[in-house]
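Excluded from the complex is one protein chain; the other protein chains are retained at their positions.
Showing subunit A:
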Amino acid sequence: MSGRIKPVTTIALIFFLVSAVGPLLVSSWATLFALILAKGIVVLGIILLLQAGQVSFGHAMFFATGAYTAAFWGKYVGGGDIVLFIALGGITSAVFGLIVGLFVVRYREIFFGMLNLAFSMVLWSLLEKMFHYTNGADGIRVPRPALLGLSFTPETFQYVILYVSLLIAVVAFYGVQRYLDSPLGHMLRAIKSNETRLEYLGTSARRVLLIGYVISAFLGGIGGTLVAIIQQIATPEFGFWTKSGEFVFIAILGGSAHAFGAFAGAAMFECVRFYAAAHLADTWQLILGVVLIVIILYAPNGLIALRQRYGQAKQGGH
């Protein structure tokens, strides 16, 4: 087991190192990597739920909650600090996750997925329709916040938010790995393989899933706050179902067997979008579609499993 995790951890370290150093060489990468890291944090939450065999098609609701927490603060209170935004975004999303979670953890599979979708559509409609408070589809601008009281120029700020995202991503990545290896994490996987036995051991599967769900909402909220700060705006689109689909897409692209799949998938997704959008106009969805088909056909466990697959093929050749 550990022999298989180690190479992935090495790749993860290399990835985080590249995220730290690369943007110093190519300045347009600062925002690109900040986005990859922020979305990776959200997808970590999707991967948590996938351990229990559950796919949420509404996770963008937490992403939007985090984003709008920062936006509302800017609009109604004014000013703001990155640390404050992230703390608030994470907390409101976790609380929202607890409320929604109490309903959704009673369901499994397609019902779980659809109920999540339904909750997210309610939130999206509210953001869209309560124009007076939310500016409707135009969204709310998120002015550049300070960091621990220090303000920055736009040029410096893109690096500030990059390194904040990197720090949170590394902590979240480590935390999720620890969690997945802990009794609670193993129980989450046990829901997927035999919920009946778990109950017969005296453990409430719903409770185990609820804890995972709240953590997942928390990560979604933090990712949403970061993206709102990076893009300086929060719009209802943050909570639209296509956004939820995007997170699931990234999780499958990267692979859900390991926490690093979240970042591998996010890197692939954002890079294709970044470069294809620049050179090939509207074809980036087409390219991503083809990439996903190839992944599903040839590496159904995602990008992180490619290495393993290659290793096995070599072994088989002996």
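Rule of thumb we're sticking to: a residue touches a chain if its C-beta (ideal position, glycine included) is under 8 Å from a C-beta of that chain, and two chains touch if they have at least 3 such contacts; residues count from 1.
FYI, contacts and distances are computed from a predicted model.
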Problem - Record-based protein name (UniProt) of the chain missing from this complex, from "Acyl carrier protein", "ABC transporter ATP-binding protein", "Fumarate reductase/succinate dehydrogenase flavoprotein subunit" or "Tryptophan synthase beta chain" - result: "ABC transporter ATP-binding protein"
Completion exercise
Which of A:9, A:203 or A:232 touches the missing chain? It is A:203
Exercise for the section: Quick one: say which of A:140, A:211, A:228 or A:272 touches the chain that got left out. Expected result: A:211
Fill in the blank from the handout: Checked against the full complex, the residue among A:91, A:184 or A:292 that touches the missing chain is A:184
Fill in the blank from the handout: On subunit A, the omitted chain is touched by residues 1, 178-179, 181-187, 189-190, 192-194, 196-204, 211, 215
